[in-house]
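Moving on to subunit A:
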Amino acid sequence: MKPLPSMASYVPVMLLFILAALVAGGMFTATTYLGPKNPNPTKEYPFECGHLGEGSGDVRPSVKFYMTALLFVVFDIEAVMIYPWAVEFRSLGWSGFATMGSFILVVFVLLAYVWKKGALEWEK
Partner candidate 1 sequence: MEQLQLQFPSSDFSLLALILLLPLVGAFVNGVFGKRLGNQGVRAMALTAVGGSFLLCLVAFAMLVAAPHGHGHTATRFTWNAWRWFTIDGGTSAVPLDVAFSIDPLSGVMMLVVTGIGFLIHLYSTAYMKADPGYYRFFAYLNLFIFSMLVLVLGDNLAVLFVGWEGVGLCSYLLIGFWFNDEKKSSAGKKAFIANRIGDFGLLVAMAMLVYYAGTLRFSTLEESHASLGQMRQLWPIAGLELPSWLIPTEPIRASVPTLVALALFVGCIGKSAQLPLYVWLPDAMAGPTPVSALIHAATMVTAGIYLVARTSFIFVQSPFAMAVVAGIGALTAVFAATIAFAQTDLKKVLAYSTISQLGYMFIGVGSGAFAAGFFHVLTHAFFKGCLFLCAGSVIHAMHHVIHDEEQSQDMRKMGGLRKHMPITHATFLISCLAIAGCPMTSGFFSKDEVLFKAFSSQIITAQKGLWVAPAWYGQAIYALGVIGAVCTAFYMFRAYFLTFWGEFRGWTIVKQAKKAHGHHAHDAHHEGEPLRGQAPHESPWQMTLPLAVLAVFALFGGLVYAEPLHLTALERFWHPVFATASTHVVERAGAHGMMLPLLFVGAAIFAVGTGAAYVVYVVKNGQPAAAFVSAMPGLHRIVRDKWRIDELYQATILGFFDALGETAVAMDKWLIDGVIARATAGIVQVFGAILRLLQTGRVQVYAASMVLGTAGIAWFALAPHATAELDSSKLRSNGELIFTAAPGHGYAYRWAEGDAAMPSEFGSKAVFTTQVDRCATKTVRLEVKNVFGSTTETKFTPCREMGNNCCARIAPSPQASTTQPVKVAPVEGSR
Partner candidate 2 sequence: MKDALLALAPILVVAFGGLGLMMTEAFGTRKKGGPASDLALGSFIVFMAGAVVSASLWAAGPEQLPGASSTAPWLIVDRFTLFFDTVLCLGAGLSALMAGGYLPEHRLDRGEFFPLLVFSTVGAMILAASGDLLSLFIGLETMSIGVYAMVGFRRGSLRSTEAAVKYFLLGSFAAALLLYGGALIYGITGKTDFASIGAAIKNGLGGRQADFGMLLVAMVLVLAGLAFKVSSVPFHMWTPDAYEGAPTPATSYMAVAVKSAAFAMMLRVLLGVFGDSASMSWGTGWPPVLAALALLTMTVSNLIAGRQESVKRMLAYSSIAHAGYVLVGVVAVIKPGSDAQASVLFYLLSYTVSTAGAFAALILCGSRGREAVSFEDLAGLGKRHPVAAFALSFFLLSLAGMPPTAGFFGKFYIARAGIGAGLNVLTVLLLLNSVIAAYYYLRVMVFMYMREPAPGAPSAIPMRSGYVTAAIVLSAVLVVLLGVWPSTSLKVAIDSALTFR
């Protein structure tokens, strides 16, 4: 068995993480302590393109939002599967084609199901 690369090669990556954390943390800390503080209600107000905020900031998004996000993930994964297959299309041959075909078929069936169940309709 080939010996695995030692952990030492990951040290630079870890250093990068530490550095990033230090810089970000340092900036926040520095502004908190160094900057002058002069709070007044107007300053405390959330700033959004010059408009005043409307309603509560604690809005519960509709569940359809998540549904769409979930479907997006499904098709994302499909894309992730199809790309490498497309790259190796020739070497994989017909069996690869059949495999991917059945995969796409399954996803298609799921799409049909989701559609029929009304998950894609935003308003009912």
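The candidate set was assembled so that all candidates are chains of the complex that A comes from, given by their letters.
In the analysis below, a contact is a pair of C-beta atoms (placed from the backbone, for glycine too) under 8 Å apart; a residue touches a chain by one contact, two chains touch by 3 or more; residues count from 1.
Please read all numbers here as calculations on a predicted model, not as lab measurements.
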(message) My understanding is that every option belongs to the complex but just one is in contact with subunit A. Which one, out of 1 or 2?
(response) 2
(request) Using the touch rule from the top, collect the residues of subunit A that touch candidate 2 in their complex. (result) 1-4, 95, 106, 109, 112-113, 116-117
